[in-house]
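Only one structure is covered here, and it is reproduced in the block below.
Note that one protein chain of the assembly has been removed; the remaining protein chains are unaltered in position.
What follows is chain A.
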Amino acid sequence: MGRSYLGEFEELVLLTVAVLEGTAYGVTIAAELKQRMNNRLISLSGVHIALYRLEEKGFVVSELGGATSERGGRRKRFFRITALGKRTLAEMRQVRNELWDAIPTPSFS
């Protein structure tokens, strides 16, 4: 089996998890994405599905945080990027860079 396929949205979510190092869970990821993407409509359910899929593929790992008084005492699930996730992102970035460099007309940017 080759490398797992990573969709556009999944890639964004994975990057955000890396950005939010340590504090990444559903709401923060959605908020971060929303802010960075000019208020594009980000649905919580979409973010969660992306996270669970990433976890199934081994790009992130998760653990439940402790109960706090926030949000009715419900625990949060925090996500961390794995080494595999980091490597995949790096590879994807490299492929893109190479492609950008291969564009012949410099005016296109």
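Just a few scattered comments:
Heads up, the rule we're going with is that a contact is a pair of C-beta atoms (placed from the backbone, for glycine too) under 8 Å apart; a residue touches a chain by one contact, two chains touch by 3 or more; residues count from 1.
Following the convention adopted for this analysis, contacts and distances are computed from a predicted model.
Missing chain, UniProt protein name: "ABC-type antimicrobial peptide transport system permease subunit", from among "SusD family protein", "Hydrogenase", "ABC-type antimicrobial peptide transport system permease subunit" or "Membrane protein".
Of the candidate positions A:Met37, A:Leu64 or A:Val95, contact with the hidden chain is made by A:Leu64.
The chain not displayed touches chain A at residues 25-27, 30-31, 43-46, 48-49, 52, 64, 70-72, 74-77.
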